[in-house]
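Of the protein chains in this complex, one is absent; all others appear in place.
In this document, chain identifiers A, B and C correspond to the written order of the chains, with residue numbering beginning at 1 in each.
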Amino acid sequence: MTKKSFRIKGAGRLTPARTARFTFDGKTYTAYEGDTVASALLANGVHLMGRSFKYHRARGVLSAGAEEPNALIDVARDAARRQPNVRASVQDVFDGAIIRSQNRWPTLAFDTGAINNLLSPFFAAGFYYKTFMWPKEAWAKLYEPIIRRAAGLGVAPKEDDPDHYANRFAHCDVLVAGAGVAGLTAALSAAETGAEVILVDERAEVGGALLFDTSTMIDGRPGYDWAQDVLSRLKAMANVTVLTRTTAFGYYTHNFIGLAERVTDHLPRPGKHLPRERLWQVRAKKVIMATGAIERHMVFANNDRPGIMLASAARLYLNHYGVAVGEKIGVYTAHDSAYEAAIDLKHAGVEIAAIVDCRTHPGEAVVSAARALGIEVLTGHSVLDTAGRLRVSSMTVAPNGGNGKRRIAIDALLMSGGWTPSVHLFSQSRGKLKFDKAKDRFLPGLHVQDGVSIGACNGTDDLPALLAEAAAAGGGTLSVSGSSLYGWTGGMIGAAEGAGPETAVKAFVDFQHDVTAKDIRLAVREGMQSIEHIKRFTTNGMASDQGKLSNMHGLAIAAEMLGKDIPEVGLTTFRAPYTPVTYGTLIAHSRGDLFDPARKTPLHDELATQGAEFEDVGNWKRAWYFPRRGEDMHQAVNRECRTARETAGIFDASTLGKIEVVGPDAAKFLNLLYTNAWDTLKPGKCRYGIMTREDGFIYDDGVVGRLTEDRFHVTTTTGGAPRVLAHMEDYLQTEFPDLKVWLTSTTEQWAVIAVQGPKARDIIAPLVEGLDLSNEAFPHMSVAECTVMGVPARLFRVSFTGEIGFEINVPADYGASVWKAIWERGQALGACLYGTETMHVLRAEKGYLIVGQDTDGTVTPDDAGYGWAVSKKKPDFVGIRGLQRPDLIRENRKQLVGLLTKDPTEVLEEGGQIVADPNQPKPMTMLGHVTSAYWSETLGRSIAIALVAGGRARMGETLYVPMKDKTIAVEVTDMVFFDKEGGRIHG
Amino acid sequence: MFLIKCPYCGDERSELEFRWAGEAHIARPENIAAISDEEFAEYFFLRDNTKGVAYERWRHIHGCGRFFNAIRDTVSDNFLLTYKAGLPRQPVPGPQPVTPDAPEGGAA
Amino acid sequence: MRKYSVFAVAREAMRSHKGWEPQWVSPEPRASYDVIIIGGGGHGLGAAYYLAQEHGITNVAVIEKGWLGGGNTGRNTTIIRSNYLYEESMDIYEHSLKLWEGLSQELNYNVMYSPRGVMMLSHNTHDQQSFKRHINANRLYGIDNEWLTPEQAKAFCPPLDISKTARYPINGAALQKRGGTARHDAVAWGYARAASDLGVHIIQNCEVTGIRRGPGGEVTGVETARGFIGAKKIGVSASGHSSMIMQMADVRVPLTSNPLQALVSEPLKPIFPCVVMSNTVHAYISQSDKGELVIGAGTDQYHSYSQTGGLQIITHTLDAICELFPIFRRVKMMRQWGGITDNTPDRSAIQSVTPVKNLFVNCGWGTGGFKATPGSANLFAHLIARGEPHRLAAGLTLDRFRTGRLIDEAAAAAVAH
Partner (left out) sequence: MVELANRTLPLSGFHGGSAVTSLTPAQPAERVSLRARPEDVAALSAALGLSLPTQAKTSATAGKRSALWLGPDEWLVIDEGEGGLMAVLGSSGALHSATDVSHRNTAVLVAGPGAAKTLNGGCPLDLSLKMFPVGACARTLFGKIEVVVLRTAEDAFRVEFWRSFSQYAFGLLQDAAEDAAV
């Protein structure tokens, strides 16, 4: 079967020799390389490309650019590489592309959803606020699911995206957004001064309007040729980066611009090394916005049928892609520029049915040029309606305000309501727009960042003026001359003839969301006066094109209805992004392993070799437990606990935060930052310290060792390390800057191997040189510098298990080697490796608290039973005043206590809530909660720690932990469950 | 993403390198142990939260590590001055830069 | 007031919807009112409605600087839930949730409350401990919240990645089934319409520039862009701008106003049935009835009134979202925006009498403001009408910052140890 081609021989700039094949809804089509999906389909005579959001009306492509509201398609290479909601007017065709239409069932031509169109009188703007309320449950159960299914456009991908994306931070002197006449001129002007320039354009080719506007001459040449010449000059300059297929999507604070570069979406078989898209995060000294203008449609009855499109789009399809959008084309315009489309098409041999111009006195030059070609020009006329089911077939034309309707057969209708300056980036930069009343448009007012708007987006209409403005913006001395046939101003905004307030026609303002002029009037009738309310009530401008075509029309219709001037009604703020940006692009490298750094200790690989299961603690991977064959977690933990208490256990404590506090005022500083007193601590000794914030609540804890008079080795919790150091630095730099002390993070300098248990000393002794490890010489809470396996080490005699314990700190690179030797000796003596879970159990048996688990930022040292750690003698420390506030010294505060379940086999749930009266109806009075709960293998029963109101006064009391299916009785005890006398720790 | 001139580095650097550290020139009372509950609440909790020209602290945490002070317009987010910690409250440099109105636009 | 119903819509459909009347009227301000509410968001409009409806005080004006619902009411991600930890929080958010459940009928305005379930993901032991603490507290307080296994979480939200190889694998979830979303604009409009119908004056585009005080220090009215308007009582409900308003009466409040950003995707066919939040990777997401994925981003670090924020906040949010839902990497961000959250030191709200007689304040809702709207409005009306707080809001006083009796939901979420 041969298909009719709408390709015009000799027209356009594509090369017929290079073709690509693609499918659209299962049918195969041929395109030229360089075609967009829209131009390729149009070349094949296909106009029907989509269905609208609400009424499922048949829609064709309206534009040839990023403003496209109708022709949204699904583009796929394969099942995983599938992208919904792509603008057919922007997507390049590539060989093998699988294109599907959206929001229709079963087919694009026959869509059952179109029933909504018949029901549209019911579905007026905001109708859903007024109904679906009865019965009460029906909204969520019945109505909402129906509405949700009908709404939405494309179908989200079902598979993980196999493509990758990249990021680049960049700096430049000048960033130029838009490579049309103005942007190219400005970029060249700037580049010639030697400035670092980045020039971006969203299209595949530079030129902007010159791509369709073949009548403009610049420097004596056709504009397009001039543009390509400027491009090659720019590309040859080392200080210039030209990025095409790149959208400047967001203009953020302090001249920070986000760019999205599409690298592979146009390639048939992209190399695996290529990122699909690249995010550029650019900091520019100056931003030149040369973003042009967008042609408006005309708002009249049934202005949305396939075949109806913007005049400039038809011109681009002809002059760039060599495609005629129809065989008998009508034009409906309020602006001279549309005549050029008719003239170009006529020259290409296409019949122009008529140019209908709602103005009585259009530009004489264009009218006479059109008439000279034999085109019928009807001035002071309007198109009142159109007909045609899946393609426009006729337009009804009448003189303004008069009778004499005439129906003219057409297969395409080109519209132009004039041009709206693209002030999106300027608005995003937080510049305030000013209304140009004479020309009915918003223009950039004062630029509040280092930016400047030039050309059409700045309302500069006259080409010589534009060129001068652009050259000046670039800062150079470039001089470019040019001339064009018409300016960009004029046209109309708001409803056209026949779509006024007295009518009930569907004159679309926002195509994608099916917002009509009458919807906007309804919003006003219902009391919506601010444009923001009107927008939200009607959803005008909230579709995926974000109002690029609809905003000004909506505003004008609302202003007319309200009897106000346009600026009084306001303008909605333009938000980033200018066009939608793929999440993958914004994420760039941050996925998989690079999503968030997984910090691994120097011993990690050794632990993994020994079969460790790991858990996430902050960014760290910590060994959780070491299951042997056939063991589950509880069996492994029970074995580890038992072995540690009976023999010894070996534990990787490297993640513990470490801060070296050095200087003559080190002790003085620690006195201020911890609740304890430090000047009494002698070199070679350690002390457990508690840190509170100024509010008196526990912030962190850890053992602090004094190595010499002026050097402390401070440890923090694993998760607390960065914030504790920041907290210390804050006080040091801001409140106590005169203290002679410095802080250095040494968390990662040391690999820390904890050996705990009765045989701990036996295990490490042979590896340690230069230190007497006996109880007498090196008692509990000692620290010393020594040599372990020939490397300088810091040895702590500390315990978080209640057993005799050592923590060996060796320089990190030696950690694995020392660990292996210790494990070898440990194995020989019957020791085990243990992880964080066993560590938790062992410390709970001893009633040692874990900040962040047993405390939560609302617990004072006294609440935790550590009142002894708060110095009563110091005149000052951080937290001294906060601790004295009324609520912190009141009776009945929650205090940490032990809990023993009446049934010793019952292990409480961490997070279980505690009550005194289990039979109280809800809401119950909760006394506190279980913070830690474990099976204690050592004790042969469960144990728990809890925060309980007035807990220390409740010793022996029975309380209850009501669970979903049962209530657990518990007895309040002290927190030390094992070795209450504490003898074991001293060996 | 702000561009912030660190007074120690003398360089404009990305906000990514900095941490905001609250309002500036709130000194910890020297006799903190002796102040009243009200005074403590004032010191620790109450803030001006200025709309307009505000004094604040930043730390160049992923740079030179220093805390410093800044004067910033909290409507435009423009920095008017940054200066080293320990210096007294600096006058607002003139002339006043242009402050855009807070956008009136809405969201979804 | 014309009642809204399916019949009314059908009738209007027959005549091109030309019979609808304005949803609220905007009269000239009176010389004085019994109560002036400063701030025309959901909380302020709702408080005015309940003053009229429940307390018989109809001589009320709501004064709004911009347009109704233009602040955080219209800028949030519309999540509703009540599964907070502390009794003070459960009281107010559960009160609110119960009001949400009947709000469309109460206001005769479909606010589209959609209890599709709010699921909070647990990624580690610490999350699990914290979530179970919430779940148990909620259960004993009569609030639904249940623990799900990873498989149950996936069944509830099929796009979720529960593989063990994820950077932060999911080890469970807490689900509040009654949680969900509602249509934010409808809340403001519904309250405005109902309040207006009861005689409340709604005055837009009218900035308050001062608070006038009488000889006894009590408030007597407000200076505005449209002149002085007298008031026997004033309720301030201006979220991020509350600091500025309160300073007009020489009252300092412990607030920091931060930018909070959000974004939506292009519209998609239904793919995401519920609301999912993750504190560990910092993300929350749902899908609107229009098909947009609605994503809440993080707070910018600094205090600002610019209603904009940094791109890095967006990118960090999206990398978390795509880590949880890898199929969304090809989805596109369509629009991003910012609001101003008013954050207190303990991340709980302030609804309180003030040192100034007859001046009341409702602020500090941080990121919880939308879900609190009906409850907060209802209890704020009580506070203004009676001059003392309702039992359910009694803990939200300003005085707690003096005594130290904070309601620290943030601290309770704690940090990893």
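Here is the rule we go by: a residue touches a chain if its C-beta (ideal position, glycine included) is under 8 Å from a C-beta of that chain, and two chains touch if they have at least 3 such contacts.
Not measured: the values here are computed from a predicted model.
Undergrad: If the full complex is used, which shown chains touch the chain that is missing here?
TA: A, B
Undergrad: Can you work out which residue in A:Q749, A:N775, A:S871 or A:Q884 touches the chain that's missing from view?
TA: Selected residue, touching the omitted chain: A:Q749.
Undergrad: Based on the whole complex, identify which of A:P597, A:P779 or A:P875 touches the chain you can't see.
TA: Of these options, the touching residue for the absent chain is A:P597.
Undergrad: Out of A:S120, A:N167 or A:S215, which residue would touch the omitted chain in the full complex?
TA: Of the listed residues, the one touching the omitted chain is A:N167.
Undergrad: Can you tell me which of A:P766, A:P779, A:G830 or A:G982 touches the chain that was removed from the display?
TA: A:P766
Undergrad: Please pick, from A:V263, A:L433, A:A612 or A:A653, the residue that touches the omitted chain in the full complex.
TA: With A:V263, A:L433, A:A612 or A:A653 as choices, the missing chain is touched by A:V263.
Undergrad: Which positions on subunit B touch the chain that was left off?
TA: 8-11, 13-14, 16-17, 62-66
Undergrad: What is the set of subunit A residues that contact the non-displayed chain in the whole complex?
TA: Touch set of subunit A with respect to the missing chain: 164, 166-171, 196, 263, 273-275, 278, 281, 283, 589-590, 593-594, 596-602, 620, 660, 662-664, 740-742, 744-750, 766-767, 769, 788-791, 810-818, 821.
Rule of thumb we're sticking to: only the chains that are shown with their structure count from here on.
Undergrad: How far is the middle of subunit B from the middle of subunit C, if each middle is the mean of its Cα atoms, in Å?
TA: The computed centroid separation for subunit B versus subunit C comes out at 28 Å.
Undergrad: If you average the CA atoms of subunit A and of subunit C, how many Å lie between those two points?
TA: 22
Undergrad: Could you list the positions in subunit C whose residues touch two or more of the other chains?
TA: Counting only residues that touch two or more other chains, subunit C contributes 66-67, 70, 74, 306, 308, 310-311, 335, 337, 402-403.
Undergrad: Give me the residues of subunit A that touch two or more other chains.
TA: Within subunit A, the residues that touch at least two other chains are 252-253, 256, 281, 430, 532, 536, 542, 575, 695, 882, 885-886.
Undergrad: Looking at the complex, which residues from subunit A come into contact with subunit B?
TA: Its residues touching subunit B are 169, 252-256, 281, 283, 430-432, 446, 448, 532, 535-536, 542, 570, 572-575, 694-695, 726, 729-730, 733-735, 737, 875-876, 880-882, 884-886.
Undergrad: In the complex formed with subunit A, which residues of subunit C make contact?
TA: 4-6, 8-10, 12-14, 16-18, 20-26, 66-68, 70, 74, 87, 90, 101-102, 104-105, 108-110, 112-116, 123-126, 128-137, 139-142, 167-168, 180, 183, 185-186, 189-190, 204, 265-271, 281, 287, 289-291, 306, 308, 310-311, 314-316, 318-323, 326-337, 400, 402-406, 408, 410-412, 414-417
Undergrad: Taking the touch rule as given, give the residues of subunit C at its contact with subunit B in the complex, in rising order.
TA: The touching residues are 66-67, 70, 74-75, 241, 243-244, 247, 252-257, 262, 264, 288, 292, 294, 301-308, 310-312, 335, 337, 339, 345, 401-403.
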